[in-house]
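All protein chains of the complex are present and in place, except for one that has been dropped.
Each chain carries a letter (A and B) given by its place in the written order, and its residues are counted from 1.
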Amino acid sequence: MNTPLFFEARQLACIRDDRVLFSGLDFEVNGGQVLLIEGPNGSGKTSLLRILTGLRNPDDGELFWCGSAVSELEAAFYQDVAYVGHMNGMKDDLSVEENLKFAQALAIAALGIDDSLRKVGLDGYQTTSIRFLSAGQRRRLALARLLCTRKHLWILDEPFTSLDKASIKMFENYIEDHVAEGGIVIMTSHHDTGLPSKIVKKIELQS
Amino acid sequence: MTSHSLFSAFLSVVRRDLLLAYRHRSELVNPLAFFVMVVSMFPLAVGADVELLRRIAPGVIWVAALLASLLSMDAIFRSDFEDGSLELMVMTPHPLSVLVLAKVVAHWLLSGMPLLLITPLLALMFDIDVDVIWVLLLTLLLGTPVLSLIGAIAVALTVGLRKGGVLLAILVLPLYVPVLIFASAAVDSAASGLPISGQLYMMSAILFLAITLTPWPTAAALKMSLG
Partner (left out) sequence: MMKFLHKFSSPPYFYSISGRMLPWLTALFLVLLAYGLYGGLVTAPADYQQGDSFRIIYVHVPAAWMSMFIYMVMAVSGGIGLIWRIKLAEIVSISSAPIGASFTLLALVTGSLWGKPMWGTWWVWDARLTSELILFFLYLGVIGLYNAIEDNRTASRAVAILALVGVVNIPIIHYSVEWWSSLHQGPTVTKFAKPSIHIDMLIPLLVMAVAFKIYYAIALLLRCRNELVQREQGSRWLDEVLEKV
């Protein structure tokens, strides 16, 4: 990654059902950093992440990707951003390989499918239908999706849900690798992360 | 993003939806069966008078096609919305309207085109002339894609709602009126030996308008439903 990346939020506000979840939220996160969003249930973590992905419009404020307003970038922004939400975004009736191929077709391919599956410990599952995967395996497949497409900004909503300790460790390693290459990760997590504190930046949402 | 990658994204969406439908191929028959059944209800309701049946056949077949299209429409975005694939489709560097168009194309291939294949059979049940059957097929070819394109807007507006079914019909049916009018009039005119080029031009114009215009509101409505 040649140019240093940075992602900036200015005066973000989110109102849900007439309730102000947060307002006047500012932050900046640079290439090489993980932004960890903390806060109790219902404090608007998921809403914030959805605003950062552009899926939801902020009720106030603006986002800037490498200096340009996200609202004007749209396509160029989505070339760089990947999102793992509560749902994995995989079709139950397609095989592991078919799902990843589709993800690659809509983005810029990075790692090969077999390689990414090997890295998340799902090698040999290529032709298995998603329907037959466990919740943890599906989560690992979502990680494989991150690895097989070239995206600089990862936005992860509770990525460690239903993962065992070893898998969490593995996921964290890949997050570290991604950041070490100059990428940015923005995530929420209920678990304490084992990520080294020097790369982690935290913001806390109040309820 | 180059136009080449946009086109390949378009194709992969079509291919994916066809593949998904193939995995559930038994379900493909349902709208078709519905279509045939609705049409068969009419002789039972109005009597077996051949003259009368021949006269109302184009209208009957078209109304049934409308309802069959409506019924199958709801599924176009539902599963993508529920499993999160829709979010990922919004978050691609490609314009959502193009991917939406791809989904509509796939949907039409699966639900609109089969109607064309079964229609000659129904037309024979109503004793329609062979020449007129060709016109009927032509109107279905021009008209059913419009139904899918317009229907997609309404589905996109209601996909986030738990009970969208009846509402969908209320939103969509008034918008189907022009297609219904021109299509059944074309078949009617053909049956009485009158020229039909006017109706067919109108239908083609509506089809091109729908192809170019409807993907925008559909994409906007999908983003709204996700937000």
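Everything that follows uses one rule, which is that a residue touches a chain if its C-beta (ideal position, glycine included) is under 8 Å from a C-beta of that chain, and two chains touch if they have at least 3 such contacts.
These numbers come from a predicted model, not from an experiment.
Q: Would you mind spotting which of B:89, B:123, B:140 or B:153 touches the chain that isn't drawn?
A: B:153
Q: In the complete assembly, which of B:19, B:98, B:125 or B:220 touches the absent chain?
A: Of these options, the touching residue for the absent chain is B:220.
Q: Which is it among B:11, B:121 or B:177 that touches the chain not included here?
A: Hidden-chain contact among the options goes to B:177.
Q: By the contact definition given up top, give the residues of subunit B that touch the hidden chain.
A: Against the missing chain, subunit B presents residues 153-154, 157-158, 160-161, 163-164, 167, 170-171, 173-175, 177-178, 181-182, 185, 202, 206, 213-214, 217, 220-221, 224-225, 227.
Q: Tell me which stretches of subunit A touch the chain missing from the display.
A: 17-18
We take it that only the chains that are shown with their structure count from here on.
Q: Centroid of subunit A to centroid of subunit B, CA atoms only: how many Å?
A: 37
Q: Quick one: which bits of subunit B touch subunit A in the complex? Just the residue numbers, please.
A: Those residues of subunit B that touch subunit A are 1, 8-9, 12-13, 16, 19-20, 23-24, 79, 82-85, 87-95, 99, 223, 226-227.
Q: Given the complex with subunit B, which residues does subunit A contribute to the contact?
A: Checking each residue of subunit A against subunit B gives 50, 53-57, 75-76, 78-79, 81-83, 85-94, 98, 101-103, 105-107.
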